Structures are given as structure tokens and as C-alpha cells.
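This report concerns only the one structure given below.
In this view, the complex is presented without one of its protein chains, the others remaining in place.
Let's turn to chain A:
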Amino acid sequence: MAWFKRKKKPLTGAVEAKKVQMPEGVWTKCKNCDEIIYTKEIERNLNVCPKCDYHFRISARARIDLVLDGGSFEEVDAGMQSVDFLGFKDSKKYKERIKAALAKAGGGDAIVCGTGAIEGLPVAVGVFDFSFMGGSMGSVVGEKITRIMEKGLELKCPVIIFSSSGGARMQESILSLMQMAKTSAVLAKLKAEGVPFISVLTDPTTGGVTASFAMLGDINMAEPKALIGFAGPRVIEQTIRQQLPDGFQRSEFLLEHGMVDMIVQRQEMKARLAQILRIFTKS
């Protein structure tokens, strides 16, 4: 739900990621190391800072191009859209927010799902798009994840979800919460059937997404320095009334505390996924 806050706070990740993709932005300032870098250089480096290794947020489409074999991706449920069934209204109606997000993104919602291949190995994948309402999980995201996992069950092929989300979508209140149960329940079936689930955590993955399917990978993989946690850093600071230590809730912190299996560079992501898939699907 961080996308609300960003309206008032200094624009960080989203805008920089955009800058990275803007042709007229010749130079980009890295949010992590403050270096001014030639934008083309960052792009050539898969949107990773060549100076400090900071992994900029990327779109779902860019992620798909990066990880799946060229031309292998077949999208499913592309037309599924959110509904304002509660008549939720804050400064703006949810209905209006959906409309604006749809216009900006050209359709869809906060996740893109489909089937494809990684080095020739069939996979069912879901990729979050943080730029769509902060990657928040409402009915659409929960339903698409559940369906792609059911697809994995049906095809007996591994499921990979790339998360980037502020958590549950507040505007769908209780039904957003229930998506956590739904997406976790289907994983019990995958486990029983021996279908592998790989969860890739990218910046940021927090709240109800972390506290459901995203932490339940047979393998939990994280990109470097990604923010990953249950409660937001601000909420924790307000509760305990002290500053959080450096590196708190970053990928490296989660690795140290035993919550993720490995941290994988974006450049090595595809090869590493293929390596794991071959081990887990040896027949």
C-alpha cells in the first residue's frame, strides 16, 4: 500500500525506475549510491546500477523478457479487472483509481500471469507490476495467482511468482485479506502433488503478500537489497519508538535470519532458475 504514501513523500523508486526507462533522461541518479550514471549504461546492465549493484524496479514485461525464453510466454487472464464492490472512497473513489491505473498501464492489474519456458523447461509464472497500484493484492491478483498455480497443478509444471508488492489492497478490505488464505491454500495442493513452487522476492515485498504465498516457496529467492518484510518499517518504528538498524528487512537480513534460501543477481536469475528446475523435475 506504499503507493499512497509516495504521493506526498519524495518520489523514490518508481520515478527513478521510470527515469531509467525514459529515452530523454540521459543521466540517472542512483537512489542507493547517489552516483550520476549514463542511463543507457544502466539499461544495458538490466536496470542494475553498475556502480553499487542496486537493482532498480522493473516492469512485469521487462521481467518476462529477462527470464523466459524468447517468444515462449503465453499470457492468461489478461482481461481480468478489479471491481469496486465496496464503494470504497477516500480522497478519490476506488473506481476512479482503477480507471486511472488501467489507463496508465493499458489494462490488466498488478500481476501478469501465463505459461512459458526457461531454457526449454515449461513453467507457469506470475509477475507483479509494482507500478499498478503499488502491486497491491486484491481479488484480481489473488485470483490470477490461484489460477496460475492451479495451472501448474494441472500441467504438473513448476510455478514461479516474482513478487513486488506493498501488500493487500486496502480498497477491497476483507476480500483482499482472504486472497492471502486462498493463494496459500492452493500451495497445500502443489505440495501434496509434488509440484515445485519458487518464490522470487524483489523490491519491495511486504505485508499480506509476504505473509502468504511469497514466503511459502520451496525455494525463496531474493534480488539483492530488496525490502522484504511483514510490517512496514514506519509501522515498526512507531511501535517500538526507536530507529531501525541499517539493512533491516533487506534481502541480506532475511538470508542471515534464515527466511530466504539465496540472493541472486538479476543477471544470473534465469540460469539459476533453470538449474533449480532441472534438479526438481529430474524425470
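Here is the rule we go by: a residue touches a chain if its C-beta (ideal position, glycine included) is under 8 Å from a C-beta of that chain, and two chains touch if they have at least 3 such contacts; residues count from 1.
Going forward, contacts and distances are computed from a predicted model.
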| item | value |
| --- | --- |
| Protein name, per the UniProt record, of whichever chain is missing from view ("ABC transporter permease subunit", "Acetyl-coenzyme A carboxylase carboxyl transferase subunit alpha", "Cytochrome o ubiquinol oxidase operon protein cyoD" or "Xanthine dehydrogenase family protein subunit M") | "Acetyl-coenzyme A carboxylase carboxyl transferase subunit alpha" |
| Absent-chain contact - pick from A:T28, A:T115, A:T202 or A:Q249 | A:Q249 |
| Hidden-chain contact residue, picked from the options A:S59, A:T210 or A:S251 | A:T210 |
| Candidate in contact with the missing chain, chosen from A:L46, A:M80 or A:L155 | A:M80 |
| Residue among A:I36, A:A188 or A:A271 that touches the chain left out of view | A:A188 |
| Footprint left on chain A by the chain that the document does not show | 1, 4-5, 8, 77, 79-83, 85-86, 88-91, 139-140, 142-143, 146, 168-170, 172-182, 184-189, 191-192, 207-208, 210-216, 229-232, 235-236, 239-240, 244-245, 248-249, 257-259 |
